[in-house]
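There's a structure below that I have some questions on.
A single protein chain has been omitted from the complex, and every remaining protein chain is retained in its original position.
A, B and C are the chain letters, set down in written order, and residue numbers restart from 1 in every chain.
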Amino acid sequence: MIPTLDHYLVLSALVFCIGLAGVVMRRSLIVIYMSLELMLTASIIALAAFSRFNQSLDGQVLVFFIITVAAAEVAVGLAIIVALFRQRKTSHTDEIAWLKF
Amino acid sequence: MMQEYFAALVQVAAAAVVAGGALAASVILGKIGARSKAKDTPYECGLNPEGNSNPRFSVKFYLIAMLFILFDIEIVFLYPWAVVYADMVKESWVIFGSMALFQLILAVGFVYEFKKGALDWSR
Amino acid sequence: MPEKYWWLILVLPLLSAASVALVLRPFRAVSMGVSLLSAWVSFAVALWGFWSQAGSPESVRWMSVGGLSFQFGLVTDGLAKVMLLVVTGVGALIHLFSTGYMSEDPGKSRFFGCLSLFMFSMSGVVLSDNLAMTFVFWELVGVSSYLLIGFWFEKPSASAAANKAFIVNRIGDFGFMIGILTVWSLLGSLNYTQLQSFANDGRVAAVPAGLLTVAVLGLFCGAVGKSAQVPLHVWLPDAMEGPTPVSALIHAATMVAAGIYFLCRVFFLVELSPVALSVIAGIGGLTAIFAALIATQQDDIKRVLAYSTLSQLGYMVLAVGLGSPAAGMFHLTTHAFFKALLFLGAGSLIHAAHHEQNIWKMGGLGKKMPVTFVTFAIGTLALCGCPFLSGFYSKDAILIVAYETNRTLFWVALGTALLTSFYMTRLFVVSFLGEPRGDGAAHAHESPWAMTLPLVVLALLSIVGGYGSAITGALGLQGLPHTHPMAAVGGSVAVFVLGSLAGFLVYRGAKEEKITFKILKSKFYVDEIYEVCVVRASDAIAAVVGWMDTWIIGGVMVRGVALCASVTGQVFRIMQAGNVQVYAFWFALGVAVMLYWMMGR
Partner (left out) sequence: MNTVATTLFLQKSQEPMQWWNLPEVWWIFVGILLLLLEMLRPRRNSASIAKASIFAFAVMLIASLGWPTGLETTFFGGAYQWDGLAIFFKRIFLIAGLATTWMMRKCEAQGIQGRDEFYILPWFAVAAMGFVSSVGDFVTGFVSIELLTVCSYIMVAFYRSDRFSLEAGAKYLVIGALSTAFLVFGITILFGTGGSLRFDQLANSLASGHQDPAVTMGVVLVLVGVGFKLAAAPFHWWAPDVYHGAPTPVSAFLAVASKAAAVVFLLRLLIGPFAPLWTQCQQVLLALAGASLLVGNLGALSQRDVKRVMGYSSVSHAGFILLGISAGSQPAMLSVCYYLLAYTLATLLVFGVICGMIDKTGGSLMRQFNGLAQSRPGVAWLMTIGMLSLAGIPPLSGFFGKWFIFASVWQEGMYVMVFLAGFTAVASLFYYLAIVRHMFFEKPADGRAISSGLSFGYQLLLVVLAVATVAVGLVPGAVQRAIYALIFNL
């Protein structure tokens, strides 16, 4: 079986949904953050597939940028989460809720 | 009239089956066999686990790893650049200059982290 | 170019306000002088303009939206000139009065600065030649009124009253803005002259009647707020927390009359919508009788006068609604004289009686304060409609108009006149005659000349104001009656005599209230009703949900309001839970709903 564009897109959609489910359901900030990266990965899969099937390199260029930006974001994000963990001794979202309505 | 709602009906049915199925499966499958303490351990037959399952590392490992990734990831721009370099440089030196500028900016970042003592292991 | 001098009326008070606010505040006497000077010079310019028949100055380009440019121009027809005379004249006298009344107040500079700001914005309302400018000045008047009501902000009641006035006015202004926008979208212009020409050449008549009614009623909303008509009247009695000269100037003579002036200004639009006319007349009549009833049972001298003002404003609105803006403006002018006189008289009493406002603690002041006594008597008589004084003529004009057009409203107006004579006589008898009933009254003495001089001038004006054919002639408005049916004139004289006699007989020598109607004493519970469903201002969300409820569902579910308030609070509290995961969930849900909604169509 030769994979078609649809296969890639379905995979991408699945990964995106798994990521979203993780964001909404897991309680630890770190895991939530990993799930967010998963959502970005879904876009990367789709972009690479579109590039391949559309015969255009633009998508792959964007893939590189997404990877780089995600790395920068992760660096900053983990720094914040680690600082928060050191301060509060927890990374559970429901215990980090001092700012509310 | 009813046909318009048929799709929605199927959707509702599918959602119910999936949700109910997952619950039912866990109840049914979870009850297979008797439960005991041994069954709940990570390795049912083998050595008893010792200590915490997720030992804590020094944050320095994390810091170094993070900094490594930050600089490492820039390689993705170097690969495509290297592939087309030989052809493009014949036309103009812009391709060289732009990468040089990029590396220069990266170098500033590197000097910055060095000066801030981020790479100083003993600190 | 003598026309340019008109700008002085706007520029001088603005300069005065700005210089007081920015530079002169520490120098109290200088601030006072500057403000006083600006008021009197403005008055002189207004007088000059009135006699010299100067035309309008050239307009200045101001701003443009969507291909429509607004001019910053002044309108100086007869209507504006008369109103301007009233505003600057009464304003100048009250500035003079205030120099005496406020002489010991530490915030004197601030007071005069605000007063100048008010003079600027009020003159602006009068002189604006388009709806947009009117709206801007309209809001500015609201702001300066807010500042002056809350002048003694140390008193919690004063700051509450200021907030109430501002917010209630904003509700009216919201309708006003809708009205302006409707006019604009219907006719494509906001300039009065242009609109007038549209009305003349039938272009206004061509728009759908329903939309025109919406426009006119929207504009009327603004007037309802500013002129304190039912149901937005609640702010005016509370506004009496401000210093008495402010009550006299803003809340009796000028600002509250701005609504009437504005209705006359756009009367050419109003008269084309019969529905709007009858609504206006109805609201006016209702306000008149309603406020007069409440006034008969108030004990605070300023509150009696405040309700009396409400009632008289209702009279004027009634006149406009019956198709006679001239009668309304005529009454506005005379009312400005005698009501300012009464308020200043009250101020003189309060000043003399050491800030005692309860009439049952006054008494016997007639002998101690002869000038105040005589002038107050003249004011009372004028307000009651005593023949040959100014109030008689203007009130008669309205009664005659009512008699000829709508008999029901005629009886309402006549009833109001009867009540007016009754409660004014009561006020006069209780506070001036008999024996002193309080410490303040016992040690009272006559006020200084700066306070009595304006009283005398205003008293003279109250006497002769009714003969000013110059005034009514200059107005250039239609609708002043030419016939004098005996029923109306006779009725008016009869109710004056009856009301005064009844008041005199009931309250002569009285030491306490003789007749008590609980519902009148508590002002028909309007404040309480508002309190329950609206103005529990401390819990603002209850107020907002309350308004929504009053407007959308119809204001019947008093219990529902409280429920709604707590539910909204709870919903927000649950949704904004502080947990970032919950936010992520709502975020994703928002995306899902939006996708479903957009792709499902």
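By our rule, contacts are C-beta pairs under 8 Å (C-beta built on N, C-alpha and C of every residue); 3 or more make two chains touch, one makes a residue touch a chain.
Small disclaimer: the values here were computed from a predicted structure and weren't measured.
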Chains in view touching the one left out: A, B, C
Selected from C:Ser278, C:Thr405 or C:Gln576 as touching the chain missing from the view: C:Gln576
Touch list for chain C against the chain that is not drawn: 61-67, 69-70, 135-136, 139-140, 143, 150, 153, 156, 159, 163, 166-167, 170-171, 174, 177-178, 181, 184-185, 537, 539-541, 543-544, 547-548, 568-569, 572, 575-576, 578, 580-581, 583-584, 586-591, 593-595, 597-599
Chain B residues that touch the omitted chain in the full complex: 105, 108, 111-112, 115-116
Residues of chain A (touch criterion as defined above) contacting the omitted chain: 9, 12, 16, 19, 23, 29, 32-33, 36, 39-40, 42-43, 46-47, 50, 54, 56, 58-59, 61-62, 65-66, 69, 72-73, 76-77, 80-81, 83-84, 87-88, 96, 98-101
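The rule is simple: only the chains that are shown with their structure count from here on.
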Centre-of-Cα separation between chain C and chain A, whole angstrom: 63
Separation of mean Cα positions, chain C and chain B [Å, integer]: 69
Sites on chain C at which at least two other chains make contact: none
For chain B, residues contacting two or more additional chains: none
For the chain A and chain B complex, residues of the former touching the latter: 64, 67-68, 71-72, 74-75, 78-79, 82
Chain A residues within the chain C interface of the complex: 20, 23-24, 27, 29, 32, 93-94, 96-101
Chain C residues within the chain A interface of the complex: 572-573, 575-581, 584-585, 588
